[in-house]
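Encoded as structure tokens, here's the structure I'll be asking about.
Missing here is one protein chain; the remaining ones are kept as they sit in the complex.
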Amino acid sequence: MLEVREITVIYPGGAKAVDGVSFRVNDGASVALAGSNGAGKTTLLLALVGLLPLKAGSVRANDVELSRFTLAQIRRTIGLVFQNPDDSLFMPRVLDDVMFGPVNLGLSEPQARERAMETLVSLGVERLAERSPLRLSGGEKRMAGLAAVLAMRPSILLLDEPTAFLDPKSRRRLADALIRLPQTKLIATHDLSFAAAICNDAILLKNGALLANGACSALFSDAALMESCDLE
Amino acid sequence: MHMSDALLNPVVGGAMLAVSAGAIALSVRKISKEQLDEGKLPMMAVSGAFVFAAQMINFTIPGTGSSGHIGGGALLAALLGPFPALITIAAVLLIQALCFADGGLIAYGCNVFNMGVIPCLIVWPVMRRVFQKDGWSVGRLRASGALTAFAGLELGAFCVVLQTMLSGITLLPFKPFTALMLPIHAAIGLGESLVTAAVLSYVYRARPEWFADRTAGASTRSLKPVLVTLLIATVAVGGLLSLYASAYPDGLEWSIARVSDEEPEASAPSFNVAATIQETTAFMPDYGFANGADESAALGTSVSGILGAAMTALLAGGAGAAAYLTKKKRKSA
Partner (left out) sequence: MQEKIRSIATLEDIANGDSALHRMHPGAKLICLAVLLSTTISFPRTSVSAPLAYLSFISVSFALADIPLALACKRLIVALPFAAFGGISNLIFDRAPSFWIGRIVITNGALSCASLILRALLCVSYVVILMAVTPLSRLTAQLRRIRVPEIFVRVLEMTYRYIGVLLDEAAGLTASYRLRALTARGVRLEHAGILIGGLFLRTADRAERVHRAMLCRGEGSRAGLPLRQCVRRSDVWAVAIVSASAILFRIINIPEVFAHLADRVM
């Protein structure tokens, strides 16, 4: 379970990027974190894994509270899939990238390799193992980036604009893959149809603050609410 | 300015590899854990890729009609600090040598020294000492970057001359060689220094905080050990090479003799020492710089000499063909 209480994150200039946001994501649930560009979705996700400091509030992931002493533990529990897969595929081959996390978890090279291949197979992209990320399509990079995080076996998955750089076919494939995943999921997106396909509930952000929280069907069909969030 | 293997002999190449390897090892040690925690490693790596990309951006030099591109050593030294910059340039040069045949592998040490050690560890720290004072201003940053680029390039070009002359492969005399290399690289250096200054000025205006802490790196005081090490290495290498070179008056002295109609003379004591070294290490390749006697004796004027060469080439090709056919047979079996 992911529990977020009154968290505030400040920009370097002093303005609030995230302002007093609270919500809870239960085990196994998929929740959409919706908002237009600049609403604070990415900042919120980065703060949940301790990449940005919290000015106020607390984050608990499976009963472990986020602090500078629990960073390693938190990052084992929560996996973050970055918006631009080129930022997270930094090794010469896809297999090396997918092994990177397990090796850091302490697995031996053969164990890490086995786990990496299992993960790639589960996503149906084992053919990408020996390829360089340089040669992959947008969809393939997205799946490789997802595999790199899943190989660490996180119980909570955060995804930042997962449909960015994807064509419709790749979007569908990604949606199918995410639906099959048993992890608790928080998906930051302004692609509402994608969010509705995967998630039951949604959290709406505007200017860093929580605007609404509820079932996707209710929120996304409220035209006035969507308008106020600059969403369609 | 990338040197190729064929212009070097193994002694010069090996010596420069040792010096450059030492400089890289030192730079690695100078990168603190703190800097690594702050993300220095991905910064160095992506900056290496940036150098590749930046070198592809050709700019036109006004008034000359020619175009140029930046080298990167001076720019990286100013942006990343001397030690991270050297490691980055060394990585870039290795990729260029391996993947693009830009520079040889035996010559790698020379290239790292000429295009990395000189601008990053020698010139930039001096410029920073002169210009930084209590922090940077746009003007002083531009001046230091421009001068580093220019001086680094000229010094590097001069080192190319020295390394080539010491190898004794090319017979271009020292004076004409230098007279050729320095003005050409001065022209290139002018373009590079102007662009380096412009880039630094742009980055400073956009993100002045970048220069406040990142280029602090090591102060010039802590560079003293680096410079002392380099000096010792250079003296050791230079001593070894001068022993070697003076035993074989070809190359530099021969060229001088040709140009000035004087007979070259080997200096006797070092000649004897070098001769002894050669005798005891007779298995090592005999550089035979004296003259082309080996070859003229071998080939002479006979047709058989040419036939011999042709047969060798044919046999080499035949070996390849045989390997190919054997492989095909195995595959189809």
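By letter and in written order, the chains are A and B; residue numbering begins at 1 in each of them.
Quick note on the criterion: a contact is a pair of C-beta atoms (placed from the backbone, for glycine too) under 8 Å apart; a residue touches a chain by one contact, two chains touch by 3 or more.
Quick caveat: nothing in here was measured; it's all calculated off a predicted structure.
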Contact with the hidden chain, among A:A148, A:C216 or A:C229, goes to A:A148
Sole touch to the unshown chain from A:N26, A:S67 or A:S132: residue A:S132
Which of B:Q132, B:T148 or B:T164 touches the missing chain? It is B:T164
Residue positions on subunit B contacting the omitted chain are 2-10, 13, 24-25, 28, 31, 36-37, 39, 41-50, 52-54, 56-62, 67, 70, 79, 87-88, 90-92, 94-95, 97-102, 104-106, 164, 168-173, 177, 191, 194-195, 197-203, 206-207, 210, 250, 255, 258, 284-289, 291-292, 294-296, 298-309, 311-313, 315-317, 319-321, 323-324, 327
For subunit A, residues touching the missing partner are 46, 49, 51, 72, 75-76, 79-80, 82, 84, 86-93, 96, 99-101, 103-106, 109-110, 130, 132-135, 148-149, 152
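By our rule, only the chains that are shown with their structure count from here on.
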Note: subunit B sits from subunit A at a C-alpha centroid distance in Å of 46
